[in-house]
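The other protein chains are all here in position, but one chain of the complex has been omitted.
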Amino acid sequence: MTLDTSPPATSETTTRRANGFAAVLRLREIPVTLALIALVTLTYMANPLFLSQQGVKDLLLNATIVIILSVGQAMVIVTRNVDLSIGSILGIVAFSTGTLFVTFPGIPIVLVFLAGMALGALLGSINGCLVTVAKVPSLVITLGTLYIYRGLNNAWAGGTQYFAGDRPDSFGALSVDTIAGFPVITLIAIVVVIIVAIFMASTRPGRDLYAIGSDPEAAKLFGIPVTRRVLLAFLSNGVLAGLAGVLYASRFNSVGATTGTGLEFDIIAAAVVGGVAIFGGSGTVIGAAIGALLLTTITSALTAIRVDKFWQQAIVGLLILAAIVIDRIARIRTAKKLRLSEARDV
Amino acid sequence: MEFIRYTKTRRTRRLLAFAAAAASVALVASGCASGGDAGTGGGAEGDLSITFIPKQLNNPYTDVVLGGGEDGATAAGFAATEVVGPLEASASSQVSFINAETQAGTSVIVIAANDPDAVGPALEEARAAGAKIVAFDSDTNPKYRDVFISQVIAKDVALIQIELLAEQIGGSGEIAILSATANATNQNEWIKFIEEELASNPEYAEISLVAKVYGDDDDTKSFQEAQGLLQAYPSLKGIISPTTVGIAATARYLSTSNYKGTVALTGLGLPNEMRPFVKDGTVTAFALWDPAQLGYVAAFAGKALADGTITGTEGDTFDAGDLGEREVGADGIVIVGPPTTFNADNIDDYDF
Amino acid sequence: MFNPPTELLPTATNQSGTRTAAVPSVGGRTGIARILLSRDTVMIYALVAFVIYAALFIPRFASPVSTGFLLLDVIPALLIALPMTLVIITGEIDLSVASIAGLTSALMGVLWGAGLDIGPVLIISLIAGVLAGAFNGLLVAVLGLPSLAVTIGTLALFRGLALVVIGDNAVANFPPALTSFFTSKIGGTGIPTVMIGVILVAIIFGVVLHLTPFGRGLFALGYSKEAAIFVGIKVVRAKFWLYVASGSVSALAGIYWTLRYSSARSDNASGLELTVIAAVLLGGVSIFGGKGAIPGAIAGVLLIGTINFTLRLGRISDVVLIIVTGTLLIASVVAPSIFEGVTKWLHARRHRRTLPQASASGATRATASGVQERK
Partner (left out) sequence: MSISPEPTVKRSMTPLLSLRGAAKAFGPVIALADGVVEILPGEIHALVGENGAGKSTLVKILAGLYSLDAGDFLVKGRPVTFRTVADSKAAGISVIYQEPTLFPDLTVAENIFIGRQPKNALGLINRSAMRNQARALFERLGVRIEPDRIAEGLSIADQQIIEIAKAISLDASVLIMDEPTAALSGVEVERLFQVARALKTSGAGLLFISHRFDEVFALCDRITVMRDGEYITTHQTTEVTTDQIVREMVGRDIGALFPKVIADVGKTVLKVSDLSRTGVFTNISFEVKAGEIVALAGLVGAGRTEVARAVFGIDPYDHGSVELHGARVKPSNPQAAIDAGMGFVPEDRRKQGLVMDLSVARNAALTLRNRLSRFGLINGTTERRAAEEWTTRLQVKTGSQEYKVSTLSGGNQQKVVLAKWLATEPSFLIVDEPTRGIDVGTKSEVHRLLSDLAGRGIAILMISSELPEVLGMADRVLVMHEGRITAQLARADATAESVMHAATAKLEHSL
């Protein structure tokens, strides 16, 4: 990963005012995109099968669920909050999906999606309510609900697991069939990313989320409905975690008590790698999605080039640290540039 | 065979767990519940109690084993039967459960060890307090237990798997193994025998084992390992997965990819999990012993140990209820029975 | 010693010229009442109450055996909770502790497996912990990167290195004398011998936090970094050494873990970070920094440990434990807010009743300081 390519983007800001804002945002996504391209290219050169039809499909499928979760998490992180409970939400929704299909054979798939997202929304909004009403940091609250939701999932599921065979073939086909080379569930993820990206970049409530994360006190003074907006972020995150839970049930074989355990840090890592500032206010969901794609691709790439799998986690760790450092460097450069342009103005 | 009862117990236990969870959100309630429960768990003088500690609760295979275990315990005449264990299979998490059982004065502890050594000191303490230790499913270091109830003769399991696969891939080509965790005692033993057989049996001269990967008995991880295998080894002809989680995850991947039908898969699986994959042609045949028997025999072995009928030395024999008499072999190992092969013709006859 | 000069300042000439803003009643408690009602003291009451309850009503709980098993179980969390308290008080966090413990354990296994003497093995493993902590400290304190993100990174990195070092192997053949020492008890008390060391470490951290200038500085630092700099607190240095301390103690916990279970594996202690943080927060340490105490944190760890142990004695599923832990954690942080909210609401109601007539007469104008006089 190098920094060499950022200067063109920065100089553009000064010359072309019109694109300034977008360029600043893009800046944060450039390193991760380049890293992704480099990774894919190198792996492809080492093992051409990596980009075979099946290879690409697998890459996309692996990333799909993580992408959806990262996008949701990015919405929460932008408001200077965090949701650690998503793994538990995903687990409980995935299991409820399995349960629905078994309990009501022939239930329309659309209904299952809606039910999963509704359950996710409920769990997400419980997080949101606790965070906004009790005014307690989300890290603590969602650490608590991480345990509680997981406990409920365990209590509910016990040793029961539902398998792919318990679900209709058409449901499983969502993660098998492709349209123009893209698996159906990946297309769902892409649609989600686009919708959320537009929401975050180009609607008033979306921009409010950035304002809240940028300075919560100022947001209150300014009259932004902070409580409602933060609640919205948690709720949306819940909905997306719910969606991810349903898709998980479509893609993987078994859903049970431990489904989705330990996902939380991977998802936060994906968002951070994608340039979402951990203290809120900046970063985009596109970045988070690319971050998710990068992290899942690394896993596949290392396997494909037969690198000792023990290195995998260490490399992911290094990548997260690299992302943070690069983000800091970018920030310092931007600040310096602004100071210079200010000096010229005076 | 008693597969039917298992389903019932599973549901009952689930209900119990749910009720307990609901009741205990209030801390006091949980304390009360534990107080009430403990009375039965402790056991009166002379009554024998048995506790099963599986690798992990809430795992379908484990549930079948435990179902058999509970039936066996009742049949063998234990006054109290308990199942405790961690929710995640980690090496050290079983220790505190063993400790609690030691304190409860449980007569027989039946354990499937996540790590052969990590549970050692705790088991020694339990023995010092008078408990008999029966290892089942996955052995501890032999010095820490009285007997080990093995599914089958390890070599038989290895041979049947390689035989099935060799048949499916036509006797030649690259194969790989997708195992559970790398230090699971039983897995490694089977893999060792598979490797030896490949090296020594001229029938398998054309077959080469190119990779061993580990899915940690985690569905997602096994799934991705399977996927990685096929990408890294394009000419792979077949996969052996000697673990129920691994084979199901791999089957799921194969059935959803275009490797379906071109890459063979076999190993050890639960018929209920594997049924759709056998029916859709992803898997031709796989093997497994009857897991319920494993628990069943373990309970009877525990009873015999507690009664003093056997001590776990080679040549000891004990009555195992419906399954007749069993003999303790070398190293205190008791073999349950031969593995069964499941295929499209017979899979519907089984329900576990 | 400090010796102020006498009679320096006449200053403020007239009392009425400097009207104090009314002092709100909150925080009005003094001295002993404040200590008796503080968040961490309440935690200690809760712990004592629960232990008494368990001793009375849970069969087999009241025995030295319980003490032994319980303490052996909580020692790793107890150890790590100590530096974690200090780190959180400065407003930072360290999520990599369990990974450092795992890395230490893996390293011990490999070194011992390679035939080194146990002495060097222990020393090298401890040094690894120190270095891991220093690496965190470098990134967080020196480079000023956000600790939450950094330690999520090192959480993965250190666990990854543990895997790189030992792979999927497990090393178990540590000297029996040593491993049995780690599970031995002091006489018939049931208290594990290693608790002596743990208590020593706890005292060191307690003293450093509560009785030294450095500790004073940490509280100030947690509230306001700027203000801390102005009184000469070396922010970078303080944070750096806290992370080193955190790494070192995590390494100790890793060594303990390895020898107690006599098993060195890469996945040892995984997930412990969340348990520790939950316990520390439960013990009254504020995630915002600036607030907290070592006794409270210890009480938090012991409370969760005791509940855990009681549930196991009663053979109640871990499911209950996770739900109880989560609920306690949320309740402990939400309860004060709700309490505050209710108090405010009650006040507001009382005032809505009294105020209209007050302002109508235009005369009542009592402020809390009560020294107002109108001219």
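In order of appearance the chains are A, B and C, and numbering begins at 1 in each one.
Basically, a contact is a pair of C-beta atoms (placed from the backbone, for glycine too) under 8 Å apart; a residue touches a chain by one contact, two chains touch by 3 or more.
Everything quoted here is computed from the prediction, not taken from an experiment.
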{"item": "Contact set of the excluded chain (shown chains only)", "value": "A, C"}
{"item": "Contacting the left-out chain in the complete assembly, out of A:114, A:198 or A:329", "value": "A:198"}
{"item": "Among C:220, C:259 or C:294, the residue in touch with the chain that has been omitted", "value": "C:220"}
{"item": "Chain C residues touching the omitted chain (full complex)", "value": "1-2, 4-5, 8-14, 16-31, 34, 207, 211-213, 216-217, 219-220, 223-224, 226-234, 290-291, 344, 347, 351-352, 355-356, 358-359, 362, 364-369, 372, 374-375"}
{"item": "Chain not shown, touching residues in chain A", "value": "13, 17-18, 20-21, 24, 198, 201-204, 207-208, 210-211, 213-215, 217-225, 277, 281-282, 334-335, 338-339, 341-342, 345-346"}
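The working rule: only the chains that are shown with their structure count from here on.
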{"item": "Rounded Å distance, chain B centre to chain C centre (Cα mean)", "value": "40"}
{"item": "Intercentroid distance (Cα basis), chain B paired with chain A, Å", "value": "36"}
{"item": "Centre-to-centre distance between chain C and chain A (centres being mean Cα positions), rounded to whole Å", "value": "30"}
{"item": "Numbers and ranges of chain B residues touching at least 2 other chains", "value": "17, 20-21, 57, 87-88"}
{"item": "Per-residue overlap in chain C, given as positions that touch at least 2 other chains", "value": "167-168, 271, 317-320, 322-323, 327"}
{"item": "Chain B partner contacts - residues on chain C that touch it in the complex", "value": "50, 53-54, 57-60, 63, 65-66, 69, 72-73, 167-170, 172, 179-180, 183, 257, 260-263, 265, 267-268, 270-271, 307-320, 322-324, 327-328"}
{"item": "Residue numbers on chain C that touch chain A, as the complex places them", "value": "93, 95, 139, 143-146, 148-150, 152-161, 163-164, 167-168, 271, 274, 277-278, 281, 287-288, 317-323, 325-327, 329-330, 333-334, 337-338"}
{"item": "Residue ranges of chain B touching chain A (in the complex, touch as defined)", "value": "10, 13-14, 17-18, 20-22, 57-60, 62-63, 87-88, 213, 219-220, 223-225, 227-232, 234, 245, 248-249, 251-252, 255-259, 272-273, 275-277"}
